[in-house]
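Of the protein chains in this complex, all but one are displayed in their positions.
In this document, chain identifiers A, B, C, D and E correspond to the written order of the chains, with residue numbering beginning at 1 in each.
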Amino acid sequence: MKKLRVGIIGVGGIAQGRHIPAFLQLSNQCELTAVSDVNVERAKEIAEKHSIPYVFENYRELFSNVDAVCICTPNKFHAEITMAAFEAGVHVLCEKPMALSANECEAMIAASKKAGKVLAIAYHYRFMKEVQAAKKVMEEVGKPLVVRVQALRRRKVPGWGVFTNKDLQGGGSLIDFGCHLLDLALWLMGNPKHIEVSGTTYNALSKIPNQVNQWGTFDHETFNVDDHVTAYMKFENGASMLFETSWAANIKDDCANVSISGVDGGINVFPFELYSTKNGMLLNSEAAWIPGEEDPDLPQARNFIDACLGFEELVVKPEEALQVSQIIDRIYESGRNTL
Amino acid sequence: MKKLRVGIIGVGGIAQGRHIPAFLQLSNQCELTAVSDVNVERAKEIAEKHSIPYVFENYRELFSNVDAVCICTPNKFHAEITMAAFEAGVHVLCEKPMALSANECEAMIAASKKAGKVLAIAYHYRFMKEVQAAKKVMEEVGKPLVVRVQALRRRKVPGWGVFTNKDLQGGGSLIDFGCHLLDLALWLMGNPKHIEVSGTTYNALSKIPNQVNQWGTFDHETFNVDDHVTAYMKFENGASMLFETSWAANIKDDCANVSISGVDGGINVFPFELYSTKNGMLLNSEAAWIPGEEDPDLPQARNFIDACLGFEELVVKPEEALQVSQIIDRIYESGRNTL
Amino acid sequence: MKKLRVGIIGVGGIAQGRHIPAFLQLSNQCELTAVSDVNVERAKEIAEKHSIPYVFENYRELFSNVDAVCICTPNKFHAEITMAAFEAGVHVLCEKPMALSANECEAMIAASKKAGKVLAIAYHYRFMKEVQAAKKVMEEVGKPLVVRVQALRRRKVPGWGVFTNKDLQGGGSLIDFGCHLLDLALWLMGNPKHIEVSGTTYNALSKIPNQVNQWGTFDHETFNVDDHVTAYMKFENGASMLFETSWAANIKDDCANVSISGVDGGINVFPFELYSTKNGMLLNSEAAWIPGEEDPDLPQARNFIDACLGFEELVVKPEEALQVSQIIDRIYESGRNTL
Amino acid sequence: MKKLRVGIIGVGGIAQGRHIPAFLQLSNQCELTAVSDVNVERAKEIAEKHSIPYVFENYRELFSNVDAVCICTPNKFHAEITMAAFEAGVHVLCEKPMALSANECEAMIAASKKAGKVLAIAYHYRFMKEVQAAKKVMEEVGKPLVVRVQALRRRKVPGWGVFTNKDLQGGGSLIDFGCHLLDLALWLMGNPKHIEVSGTTYNALSKIPNQVNQWGTFDHETFNVDDHVTAYMKFENGASMLFETSWAANIKDDCANVSISGVDGGINVFPFELYSTKNGMLLNSEAAWIPGEEDPDLPQARNFIDACLGFEELVVKPEEALQVSQIIDRIYESGRNTL
Amino acid sequence: MKKLRVGIIGVGGIAQGRHIPAFLQLSNQCELTAVSDVNVERAKEIAEKHSIPYVFENYRELFSNVDAVCICTPNKFHAEITMAAFEAGVHVLCEKPMALSANECEAMIAASKKAGKVLAIAYHYRFMKEVQAAKKVMEEVGKPLVVRVQALRRRKVPGWGVFTNKDLQGGGSLIDFGCHLLDLALWLMGNPKHIEVSGTTYNALSKIPNQVNQWGTFDHETFNVDDHVTAYMKFENGASMLFETSWAANIKDDCANVSISGVDGGINVFPFELYSTKNGMLLNSEAAWIPGEEDPDLPQARNFIDACLGFEELVVKPEEALQVSQIIDRIYESGRNTL
Partner (left out) sequence: MKKLRVGIIGVGGIAQGRHIPAFLQLSNQCELTAVSDVNVERAKEIAEKHSIPYVFENYRELFSNVDAVCICTPNKFHAEITMAAFEAGVHVLCEKPMALSANECEAMIAASKKAGKVLAIAYHYRFMKEVQAAKKVMEEVGKPLVVRVQALRRRKVPGWGVFTNKDLQGGGSLIDFGCHLLDLALWLMGNPKHIEVSGTTYNALSKIPNQVNQWGTFDHETFNVDDHVTAYMKFENGASMLFETSWAANIKDDCANVSISGVDGGINVFPFELYSTKNGMLLNSEAAWIPGEEDPDLPQARNFIDACLGFEELVVKPEEALQVSQIIDRIYESGRNTL
C-alpha cells in the first residue's frame, strides 16, 4: 500500500517531542518527506537527524512534496497555513488551539469541506487511556449535571518560546493548557450547546517582578497574557461547568482533571474512578488496568493517517475543536476587564 | 452582675443540639428563662429537662420573660419573629439563613437599628478554630483572586423535618448547607461587593423514586427544593468564586471546604493549610495546633451574650448575613429555569 | 398485635452479649418471658436485671411460658433441647453449630417439620451488611470456581468456659469459629452439593505447656480439641474450596474472610470488594456505603420473630446449617489421625 | 583452570532472558561454545550477537562441542534431549518443569546416574535472596503444620509461544507457573513425602471468546490447558498444603507467595517476614537487608557450573524436581474431570 | 490475710489520677485508710468520695492509721515526709523525683534501712509493657554502646500547680519529665556507674511573654526553672548517653523514647522494636502483642504492696532512683551558667 507522505511545518518542541517521533514509529503507514521552519537551520538539523529529504524555509514550498501536513507553529499562523494547505490539496493535522479565534476556525472548517481534505486538531489528551475509558462509561454517569474542570499548575509559567506573547499565541494559560481539559470535558458531555459563558482572567501574579517560578525566569514586563482563569458555563442540556486553569496558582499541588456528577453516577478522569450505586450500596470503582497505549501521540497520529486514507473517522472532529475556541473567545471577552 | 435572660423559640434539633447546651454551659453569664414551640408538648419536655421556668405555645408571650431570644424555627418564620422580638425590645440570635429573602433581611436590620437591639445570625462555622486561624492569615494570601467553595454531601438528603419543603425553608441544599460555606468564603475575602452572580439549580436525582440515600428515605414526590447547586460570582475587587453545594452529589467523598488563591499565597480552610513562598522556596504549612475551642457553639453563644451586654462586637454581622442572602436570591433567580 | 413470648435457655456469654439485648430492643414484637440455666443463680440475676418474669433451672419447665426459645447452651445439648422444644410446640432459635453431628441435625429438622415449628440456627455472620451485599452481587461473579475461606486467629485460644472441652463442644476452632465462615461461603455459592471433603486437624501447638496466648492461660493437658484445621472441598457445580481455620495460628494478623473467584468476576467479603471487567478494563470496586444495621444480632432476632409469626422466610435455613455440620463431620473424620 | 564449555539448546525467551546472560557473566568459569534451535536462523542471530562459535539446527550435533548443555525447549522435549545428552556424556541444566510426567523424570535421573553426569533443573526461584533466607530460618518455624501456596495472576494468559498448547507443554498455569512456588514450598518443608493429593483444574474463563487479558489476545478455541488450579496435599510428617495457581484469576492483585505456620513460628517468603514468640511477646520481623544477588539466574548458573566441576552440591536436586512433577501428575489426574 | 493499710499524703492530680485508683482496684490486698493534705478541704472531698475513714491536715497524724504511705506532695517535701514515715515505722512509696538532691536521697535510703521499711519511688514508666519487654531483650542488644534519650514536648509548659516553681520542685522539665526516661535508660543499661556528666539548661523561650503554649498560659516572670535540657554522660562500662528533655521545644512532634545501640543489636522502647542480625540478614522486629497491663499504675501499686508484705522484690530500687537524682544534680550543676 502506498504510504502517506507527511510534512512538518514548524519544528520546535512540540514537533520534536510529540509528532515527529509518532510519525517515525508509524513508518509502515507513512513517511516524513518534508519539514519547514522560519528558522531554516533548525529545520535542516532535524531533517538530517531523521533522514527527511526535503527542507524549506517557506512552508508553501513544502506542499508539493506531501499528502498531509502537521502544523506546529505559534497559534497565530494556524489558520493561514491550514487554508494554504487545503488550497494545495493537502490534509491537515493542526496543533491546538485550532486558531486564535472562532472565526478563523470556521473558515478553516469551510476550507476543509471545500477541499475535501481532513482537518484534525491535536487535542492529544483525547487519546489517553483514562479518557477513552471515561468516554465509554459515561452511560453509567447518566445525564451529566455538574462538570468540574481543573488545569492548574503551581508557579510554572513557561518562560521560554512564545508562550507569554499575546500577539503570537492569543492568550496564556487558558488557550495553551486549559483548552485541553476544556475539550475533554465537552467531549465527555457529548458537546452540548453552551448557552451561557462567564469568565475572569488574571495576571496580577506574573506582573510582579522576580516571582518564584518552578520553570525558570520570565520577563514580567512583557508578560501580557493570562496566568489564571476561572469560568462558568451553562449548557442547553441543563449541565453547568465550573472551570479553572492556571500556570501560576498559589495552590498545594498541580492538578489536571475533569470530574462529572450525573443523575446516576459520577466519574473522575485522572485518576480514573467511577462512583455508582448497586443493590442499594454506594460503590467506588478504580481501574486496576486500562487497555491502550501509554503515549497518546501514537494513536493520535494513527487516527489522522487512517482518516486521511479513509479508513477511520477522526476522533477529534474540527467542529468539536471549534466549540472549544468559541468558549475561549467568550471567556476572554467576559474577562476582558479583569486582566 | 446581672445575667442575660435568654429564651428559645422553636425547640427542634438545632436548639437541642447546639444552642440550649451552649447557653447552659455559660450559666455564669446567662440563664435560660423561657422556651416556646408550636409543638407545646415538646417545649414542655425540654423545659422540664433543663429546669427552664416558662413555656409557651405562642412565641409572643415569651418576650416579657427574656432579654434575648434565639430563633430556631423553620426559615419562613425568621423574619416575622425577629421583627416581633425587636418590637418587644428583645435581642435576637437567629438561626441561618437569616431569612427567606434579602428583602426580609433588610427589614430585620432596619428593625434592629430602630430598636437598638442586637441582631446576630448563627453562622456557627465562623467560630471554628480553623476559620478563625484562616481569617488571621489572609494577609499572607494577599489580594484574593480565585475562591473555591464546596459544600458537598454524597447522597445524604435529610428526609426528616421540613428540609425538603420549599414553602417553609425557601430552598434546599443551598439555603440549608451551602450558605455556611458561602458565608465563610465571603468573610475571608472581606465581604467585597458582588457584581455578577450566575447559578444553576438541580433536583433531578431526588425526583427519582427510591434513590439510594445514606440519611434514610424521603418522599421524591413532595421534594420540591434544590439538591445540587452550582454558581459563579465576580466581585468588585476582581476576585471570582466557583461555588458548588449538594445534598445528593454522585461524588467520592463528602467535602466542606473553602480554598483561596491570592496574589501572594494560598489557603485551605478544612484542613487548615497555607501555601506560600519564602526565600525562593515554595512552602506548604499545616497547623500542628490551633488555639480555640472544639465546639463552635460555645464561642458563638458567648459572643452573642457579650454583644448584648455591650462588651464585644458581633463576629457575624447582620450585614454580612444579608450579603449571603442576596447572593442566594440571585442564584435561585439565575437558576430558576433549571430546577 | 400479640407479641411473641421468647425464652432463653442458657444465659452465658452469648445470651447476654447477643440474644438478650437483641430481643429487648425488639420489644414491640416480642417479650422475654422466661430464662433457664443449670446455674440457676446466674439465671435469676439476669432475669432480675431485665425484669424477666420466669426463671427455671430445668429448661423443660420453661416451655409452657413461651412461644419460642433461644438455645445458648454448650453444643452437646443443642439437639436434645431442640427436640424437647418442638415436642412442646415451641419455635427454636439454636446457637451454632446446629449440633454435634449431622445425624443430630437431621433429627432436629425432622422434628421441626413434624411440629410445624420454626428451626433457625444463629449463624449471625449472615446478617452482616457486607455479607448481605455480597450475596446480592454474586451474579457479577458468575459461576463460582475457587472459594477461599480463612477464619484465623493468632494465638487466641479461648481458655474460659467449655471451648476446649471436646465432650461438650464436639471440637475446637472448626466447630466454634470456622463454622461461621464455612456457612457464609456455602451460602454465597448457593449451597451446592459437596462431593469430596478432605481435611487435617491440629493441636500440637496448644498441647505444649505455657504457650504465649493473647486470650489468657489454658490447660494444655485437658485441651483435647483442634486449634487449627485445613480442608479442601469439591462441589457438584465444579467449584472447589480452600479452607483454613485456627485459634492459634503462627500468622501475622487475624483474618476472617471469604473470597470467591468466578468465571466473570471476583468478590471479597471482609472488606467488601468486587473485581470485575467493564469495557475492556479491569475494575476494583469497594463499598463506600452499605445499607443495613451495624449489629447483626438485631436483624437475626427480627428474622426469627417474623418467621415464627409467619411474615418472612428464614434467612438461615436449617438445611443450610445441616450442610455445614455434614462438612464438619467429614473434615473431622478425614483429619482424625492427624490431631 | 579449564573453563566449562556450555551449549544452549533452544534459544527462545527463557534462554535469551535468563541463561545466556548468566553464562556470559560467568566468563571466567565457562564459555558458551554452541547453540542449537529448530529455528536455525534465530540460533544464528543469537550466536553472532554473542560470538558463540558453533550453531546447529539439530541439537545432537552440538554435544561434541560442549561439556554441558542448558535445555530451553518446550517441555515436551526435556526428557528426550536430556537422555541424549547423558548418552553423549554431557551435563544437563534443564528448564522447569523437569518433564511432562514423573515417569520421564525418573528415567532422566536414572540416565544421569548411569552417565555420572550432573542433572540440574532450573527452578530459579530457589536462588532468590528471600528464599535462601527463608530456608535458613525454618528452624524458627519448627515442625511445619500448614503451608499456603499462591501463584496467581489476574488475567495474564501468555498468548504468545506455546504456553497454551497442551501437547507441547503438558499443561498450563500449574506446570508453567505454579510449579515454581510448589517447588519452593516443598523444599522449605524439607521435601516430606506426599501421602494425599487432590486437585481441581479450570479453564472455563479462557474458553470464553474475547476475554479481557493484560498480556494480549489469545485464541480461546485452541486453548486446551488449565488457567486456574486448586489443590490440597497431606504429607507424611502431618503437614498439609493449600495450593492455588492461575494465569487468569478474577482477583484484586497478582500474588506469588509461600507462607508456612509451624508449631513454633510462622514465615512468609515474599516479602520475607517471620512471626515468632519471644519472652512472652509475639514478634513480627521483617528483613531490613538480605545478603545475596538480586538476579537469581547468576547463582543458578554458578551452582550448575560448580556442580559440573565437582566443587559444590546442586541446590536443586533432581529428586526434588521429580517430587514436583509427581504432585503435578496427581493434581492433573485428580482434576481430570473438572477442566 | 490482713490487708495493708495505705495512706495518701497530698491528694493533688497525681494522687487522684494514678495512686488512689490503683490502690482502690487492689482492694483484696490493701485498703485506703487515711489521707492528708495541707488543703484539708480537698482531702475531705477525696476521702468522702472514696469512703476513706481518716482525714488529716498534718501528715504526721496520719501515720498511726496506716502501714504504708504514698507521698504525692511537691518534690520539696519528699525527703522530710519519707524520713518522718520511717521514724513512725511506715513503708513509703514516694513520687518521683526521689527528692530535691542526691544528698536527700541518700538520707532517705539510710533511714529506710535503719527502719527496715520499704522505700519505693514511683517511676511508673518502669511498669509499662514495652519497658518490661525491652528489659528482657537487652541480652539481644549485647553490651550497650550508645543510648539516646528523648523526653520532649512541643510547647506544653504545665502552667498549673507548682511545676514552674523552683523552690518547691527543684527544677523544671528535667526533674519533672526527663527523669522518667533517664531512669528507664539507666535501668535498661543495668545502672552502670556514670563517670562523666555534662549538661546545659535553658529557659529563654519560657521567659518571653505571651508564648504560644498548648497547655494554657503561664507567668513568664515567675518562671524560674528549666524548660529544655541537654546532657551527655559517659559510663564505666564504656557506654555513652545523648540526653534531651523539654517542655517547650520547637520541634515537630512530642517524643518520649529511649533507644540503645549495642554491640549485637539495637532496641527502641516506644514503640517497641528490635534491630538484630540473623543468618547474615538484618532483621527489624516489632511487637505484635506484649503481655501485661495497659495501666502501669496497677502493677506499680501491686509491686509496692507485695514488697511491703515481703512477697516480692521492688522493681524500682531506691539506689536506682538515687542514681537518677545524682545525675540530675550533675546536669543542673554543669548547666548552672546556661539557664
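Here, a contact is a pair of C-beta atoms (placed from the backbone, for glycine too) under 8 Å apart; a residue touches a chain by one contact, two chains touch by 3 or more.
Just so it is clear, the model here is predicted, and its values are computed rather than measured.
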item: Visible chains that the absent chain touches, using the contact criterion stated earlier; value: A, B, D, E
item: From B:16, B:165, B:224 or B:285, residue that would touch the chain that is not displayed; value: B:285
item: Residue of E:48, E:61, E:139 or E:264 in touch with the missing chain, whole complex considered; value: E:264
item: Residues of chain D in contact with the chain not shown; value: 288-289, 291
item: Interface with the undisplayed chain - residues on chain B; value: 133, 136-137, 274-275, 278-291
item: Footprint left on chain E by the chain that the document does not show; value: 141, 143, 145-146, 148, 154-155, 196, 198, 200, 202, 204-205, 208, 212, 214, 228, 230-232, 234, 238, 240, 242-244, 246, 249-252, 259, 261-266, 268, 273, 275-277, 280-282, 284, 338
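FYI, only the chains that are shown with their structure count from here on.
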item: Other chains in touch with both chain D and chain E; value: C
item: Interface numbering overlap (same over half, different under half) for chain C and chain D; value: same
item: Centre-to-centre distance between chain E and chain C (centres being mean Cα positions), rounded to whole Å; value: 50
item: Chain centre separation (chain C, chain D; CA means) in Å; value: 43
item: Chain A: positions in contact with at least two other chains; value: 275, 280-282, 284, 288-289, 291
item: Graph class of chain-chain contacts, one of line, ring, star, complete, other; value: other
item: Which chain pairs touch, all of them; value: A-B, A-C, A-D, B-C, B-E, C-D, C-E, D-E
